[in-house]
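Every protein chain except one is present and positioned as in the full complex.
What follows is chain A.
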Amino acid sequence: MKPAPFVYHRPRTLDEAVALLASEPDAKVMAGGQSLVPLLSMRLAGPATIVDVSAVAGLATLVVDDGGVRVGAMVRHADLLADPDARRVQPLLGAALAHVAHPTIRNRGTTVGSIVHADAAAEMPVVLAVLEGSVDVVGPHGGRTIAAADLVVGPLESSLAPDEIATSAWFPALAPGAGVGFAEIARRRGDYAVVGVAALVEAGGRARVGYLSVGDVPTVVDVTGVDPADAGEAALAHLEPGGDVHASAAYRAQLVRVLTARVLREAEAHRQTRQGAA
């Protein structure tokens, strides 16, 4: 349970970090380390080089305006959750972040790191996908923006190139007259969800539901026009719930039906509350 040897760099600037990543074969970026260090210790990951970006200037910035929330790569889950402006502008952030592991893990883990780790059991990749946010990355040939829909390409696999660093994630503000909901079932408080569901209902009736821990990748299904009671069944046509030691595939499918109805009703109630207040 000890990591294998690796070369360690702790650059102070983004340029330096990008140069290191470009020049070192088999290098891995580390931000909060709450997913990477256990993988290193269990030797499920064994990069030759670690580029620790925790000291890179400018990555710990959180910018909130009426348009949305931009979360820098070194913003910890706990700091995003504690930010009242971020929670107000995009309420799904607070609703989901409270389910991300335990407070102790949230103190170190970063939201952007969790997103590009691309774990299908994680909350924040699904939140980004439901909200149609994006991730800004920078590499040796400059920067680009990756839409959430194009970010996760497989289990624990993002579309970032090996020499790219995610610098921030963008969560659009919740539009006037829209509402959100989030729920998950876990065996124990703070554990990975057996199934988690995030929902966004917009003023025009458009409804999107995102699922974590249901398949290999975070999945978003459009359930516009479907009655909440039937939306889970409709979504299952696009999902492949798996069975494992924690839950059978049939149980996961049942949770999809129940939680989808629950979060859609929650999102609709939230939408009406906001509309009434506006």
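One rule holds in what follows: a contact is a pair of C-beta atoms (placed from the backbone, for glycine too) under 8 Å apart; a residue touches a chain by one contact, two chains touch by 3 or more; residues count from 1.
Going forward, contacts and distances are computed from a predicted model.
Chemist: Suppose you had to identify the omitted chain by its UniProt name; would it be "Protein-export membrane protein SecF", "Tripartite tricarboxylate transporter permease", "HEAT repeat protein" or "(2Fe-2S)-binding protein"?
Modeler: So the chain that does not appear here would be "(2Fe-2S)-binding protein", according to UniProt.
Chemist: Of A:Leu40, A:Met74, A:Val135 or A:Val180, which one is in contact with the hidden chain?
Modeler: Only one listed residue reaches the unshown chain, and that is A:Leu40.
Chemist: If the hidden chain were put back, which residues of chain A would touch it?
Modeler: Counting only chain A, the missing chain is touched by 1-8, 10, 30, 33-34, 37-38, 40-42, 50, 52, 54, 78, 101-105, 107-108, 189-190.
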